[in-house]
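For this depiction, one protein chain was excluded, whereas all remaining protein chains were kept in their positions.
A, B and C label the chains in the order they appear, each numbered from 1.
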Amino acid sequence: MSELETFRRETRAWLEANCPAQMRQPVASESDACWGGRHFKFQSEAQRRWLQIMGERGWTVPAWPKAYGGGGLSKEEAAVLNAEMRALGCRPPLVSFGIWMLGPALLAHGTEEQKLEHLPKIARGEIRWCQGYSEPNAGSDLASLATKAEVHDDHLIINGQKIWTSYADEADWIFCLVRTSTAKKHTGISFILFDMESPGVSTRPIVLISGKSPFCETFFDDVRVPRRNVVGELNAGWTIAKYLLTHEREMIGGIGERSNVKPLGEFAADAVGRDASGRLSEASLRAQIARFEIDEAAFRLLLQASGDRARRGEGNPAMSSALKFYGAELNKRRWELMISAAGADGLEWEGERSNEGTLARTWLRSKGNSIEGGTSEIQLNVVAKRILGLPGV
Amino acid sequence: MSELETFRRETRAWLEANCPAQMRQPVASESDACWGGRHFKFQSEAQRRWLQIMGERGWTVPAWPKAYGGGGLSKEEAAVLNAEMRALGCRPPLVSFGIWMLGPALLAHGTEEQKLEHLPKIARGEIRWCQGYSEPNAGSDLASLATKAEVHDDHLIINGQKIWTSYADEADWIFCLVRTSTAKKHTGISFILFDMESPGVSTRPIVLISGKSPFCETFFDDVRVPRRNVVGELNAGWTIAKYLLTHEREMIGGIGERSNVKPLGEFAADAVGRDASGRLSEASLRAQIARFEIDEAAFRLLLQASGDRARRGEGNPAMSSALKFYGAELNKRRWELMISAAGADGLEWEGERSNEGTLARTWLRSKGNSIEGGTSEIQLNVVAKRILGLPGV
Amino acid sequence: MALVLNEEQGMLRDSVKAFLSERAPVAHLRKLRDSRDALGFDRQLWRQFADQGYSAILVPEAQGGLGLGAVEAGIIAEALGRTLTPWPFLSTAVLAARTLARAGSPAQQTELLPKIAAADVVIAYAVDEASKHRPAAIAAKAARDGSGWRLDGAKTFVLDGHVADRFIVAARTSDLGLTLLLVDPRAAGVQIERTLMVDAHNAARLRFDGVRIGADAVLGKADAAGAVLDEVLDLGRAVIAAQLLGLADAVFELTLAYLKERRQFDRAIGEFQALQHRAAELYIDIELTRALVLGALQAVDENPAKAALLVAQAKAHACTTADRAVQEGVQMHGGIGMTDEFDIGLYMKRARTLQELLGDAGFHADRVAAMNGY
Partner (left out) sequence: MALVLNEEQGMLRDSVKAFLSERAPVAHLRKLRDSRDALGFDRQLWRQFADQGYSAILVPEAQGGLGLGAVEAGIIAEALGRTLTPWPFLSTAVLAARTLARAGSPAQQTELLPKIAAADVVIAYAVDEASKHRPAAIAAKAARDGSGWRLDGAKTFVLDGHVADRFIVAARTSDLGLTLLLVDPRAAGVQIERTLMVDAHNAARLRFDGVRIGADAVLGKADAAGAVLDEVLDLGRAVIAAQLLGLADAVFELTLAYLKERRQFDRAIGEFQALQHRAAELYIDIELTRALVLGALQAVDENPAKAALLVAQAKAHACTTADRAVQEGVQMHGGIGMTDEFDIGLYMKRARTLQELLGDAGFHADRVAAMNGY
């Protein structure tokens, strides 16, 4: 038996023995996720315990080095762990921007001291992180950001405002882009970490057109941050930011692909009825849904083909922009057609019948798909320039 | 009875007495038009005679001054003449770029000598004109034109090439934009007139994707033109060109409005059949045609409203760009839907059954609507800048 | 007839616009929404609106109204579309007023029309029974019951239903025959449920269980309401199209201003040609809708033979244009457009409701095809 097979057998046995039964139930809603952090309210003892024992083994971040709280697994072993967890229906013990975003950046650009300080706490779910990038006047054009950090001998003083900071009101620490020099747009930016409990930090939740959201505005008023909390060189944060943005874009790529939703045609036929020959009774809606399903099928296959090409080393990195663009537009179309099929009933906003307006709220929320994570316009610019090689203005 | 009423009665009587019966038949095809000129082959004696007697009265150009071969009529009288001709079904005695384009330009910018020399011959249909604007590398960006006219004491020497010169192979004279200075893009252009029989002028017809066309390429090889044939100041031809372009755009505005074509829905239902309840049997085509007819109805009403607003002095001149854009796109959609309804039969290219491919050729020809007379892109630029006031790049 | 407003109509437009932007701008709707106002509109403000004569447009002069037409009602609706003001204008001052004027008995007219003109009554119009508008499929049933009627059935998407003083209910009284009935909300067997809609305007679901209705509650002739209903629905659709036009206009103004003001990559975003072209196309769509809506309103007043076709075209076109306006509006505003704090979301929500109301673009395109014979 190969070593990998042995690992698989042992892993399965360990998971079967240790994963609490409750943590093997399918995730019912977003609130089932375990985000960790200082103030996190565990939903159950099982959830707390699952995080703890996985954290102890470093299996919340199986491929990180053991020295930083990881599992020290090889890529192949991590894949096996993942597959076994899926096979047994184990919930992820921890979801976290620390794992997805800050961790990779620190591993690549942090000092040894920074890694030792922050990574283990991320791995054990002790510190919950949020991301401070966008500002009211620096959305797509991130390089325009204006939050200012005055550099002193051993500390920086930060003043300014961030927006779209997901879960800022529940996070313990923030990783943040700040301007440390106004000499040049891109080169005057630094990547910095600080505690959200520092004096001068405040947050305000953002209500979206669809209702409550995890987003916040975050304000910095003379926040004092030790100089050793700068990651990478001073004024060289743009490199790290770009690294993370690409990362983020890839995560969002699959947005158009939602398998847990009832097929549109079926939903619509149930909502508006069928004619004598079984066809959806609104002919023009029927045609639009068919066109949508065709495009959706094409998108699923393109996602698959892009993966297959990337595995062969034939992928174009800018393809993620194409997928982000199309996935977002497709998802918007899906919800337009859903709301159109649902008619007046779909426009209810409160009350039990509409499950507190779930359909209408999801429809409205989907409008953000083509804005967040880089607008559709930005993605098309990237495709035009980096794939098609069209000249810049 | 008002003077205008008297004029109406007399005009009607004169038309009834003098317009040949044959010239009161509806126009059957484009080849029924009388273009005049040195080499024009009249279709009939009636056509020749109708041109002659109308030309003698100056009623080919009723509102031009009598001194220049016009009818000297007031705007109101000219409108009455027009209305009476339509009422009796009289064909226009003469169609001519001289009347539509050069005439107005000469009236506004020509010297007395130029007016006396050229306008009467236009009015009597003795000289047929063509227009030399576009060049292979100066389409939408007309100011880039490169046909060069070297200025000498009393003459200019012209070298270069024009394209899209309608009927250049049948025209006697050309009005033409040439570059007389390379100092500045817009200010180095002159507006000049010359005889197409001048040594060094040659033409070549252009075949379009739809088949034969009136367009030509026109080549100038050391063509010698007297200096007095420059209209307006040397290097100041851009003003005249712009004047004529606006004129042309307005003429083309009505392109989407074609009343002599069978309504699309009827055509399509005849072509693809109906279901048991009388509906066009291809549901998605039916929906597309309905959307087209809605947009077409809106376009007709917008044309009407724009006229009504202009009459009140409330019009925006750039609205003609909006109408040109939409009319062109609408006409393209019309023929896409026609060809789609006609199916394989509509794709025949020769032979009696398809009337030598009329449908397919008209469909293909319509693709030029959004290119000729200013591309759709240019029209949208104009709308964005001159109506919406969006900043230029 | 020229496709432009005449002088009086122009004055009406200016005055109602000024009135609404001063007294009932979008912030007014927002306040009602956030305070979860039980009535859903401000009755006092609505009376002030009526004091200007705006509720009396379609009330005949004999009943104290202005006796004006669809064009004038459209002008009011267009202004209401700009400010999203949630008044019972459509239900009461348009649908009910025109029904009463066309089919009401002298007693009904004398009782109700002056109150409509004075904003002293709210009358809700109950037609729809399913999630999509399908007036041909009305199933609520009124059966003869002595000298009167007995009403059973359910209605949905009834504007202003939960605050109405009276309903006008379209009920089936025979296989092909419909009857319009005036129903008292307080009658036994009537159930009313307020539905809180995405656009924060009023609507309700109604149930009628053996509701007994007197003979004097019939509007016009029993079993023969089809023609009146068709005419009134078409008037309503044309007026909603005007409201969508006003909404699209307002959204486009907001968006255009933002394109000129918002800077990215060291330029106003309105300098980017891709946005310029999209804005230009949207502008043209709005102008097309404007011409078509006015044509439809004029036809309702002057050319009944062409009205149905033009109204269907206008409602379909206005739905599509307003939809494009709000989609582009949100997208071009970027993140700020997604926040509840900013008004554009309110426009998107209202546009969606108005699209559904009395038939969406697909419904009316289907009617256009049928009327044009294919």
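As a working rule, a contact is a pair of C-beta atoms (placed from the backbone, for glycine too) under 8 Å apart; a residue touches a chain by one contact, two chains touch by 3 or more.
Small disclaimer: the values here were computed from a predicted structure and weren't measured.
A.B. asks: Which of the chains on display does the removed chain touch in the whole complex?
C.D. replies: A, B, C
A.B. asks: For a quick check of understanding: of B:80, B:177 or B:283, which residue touches the chain that isn't displayed?
C.D. replies: B:283
A.B. asks: Taking the full complex into account, find the residue in C:92, C:276 or C:320 that is in contact with the omitted chain.
C.D. replies: Candidates C:92, C:276 or C:320; residue touching the omitted chain: C:276.
A.B. asks: Return the single residue from A:107, A:201 or A:387 that touches the missing chain.
C.D. replies: A:387
A.B. asks: Just one of B:12, B:155, B:367 or B:385 touches the chain that is missing; which is it?
C.D. replies: Candidates B:12, B:155, B:367 or B:385; residue touching the omitted chain: B:367.
A.B. asks: Contacts of chain A with the missing chain: which residues?
C.D. replies: Touching the chain left out of view, chain A contributes residues 263, 265-266, 268-269, 274, 278-280, 286-287, 289-291, 293-295, 297-299, 301-302, 304-305, 308-309, 311-312, 314, 319, 322, 325-326, 377, 380-381, 383-385, 387-393.
A.B. asks: In the full complex, which residues of chain C touch the absent chain?
C.D. replies: Contact residues on chain C toward the absent chain are 272-274, 276-277.
A.B. asks: Could you list which residues of chain B touch the chain missing from the display?
C.D. replies: So the residues of chain B touching the unseen chain are 134, 136-137, 139-141, 144, 163-164, 206-209, 211, 271-272, 282-285, 339-340, 342-351, 357, 360, 364, 367-368, 370-372, 375-377, 380.
The rule is short, and it goes like this: only the chains that are shown with their structure count from here on.
A.B. asks: Taking each chain's centre as the mean of its Cα atoms, which chain lies farthest from chain A?
C.D. replies: Chain B.
A.B. asks: What is the distance in Å between the mean C-alpha positions of chain A and chain C?
C.D. replies: 42
A.B. asks: Indicate the whole-number Å distance between the mean C-alpha point of chain A and the mean C-alpha point of chain B.
C.D. replies: 58
A.B. asks: So which bits of chain A are touching at least two other chains?
C.D. replies: Within chain A, the residues that touch at least two other chains are 283-284.
A.B. asks: Where in chain C do residues touch at least two different other chains?
C.D. replies: 362, 365-366
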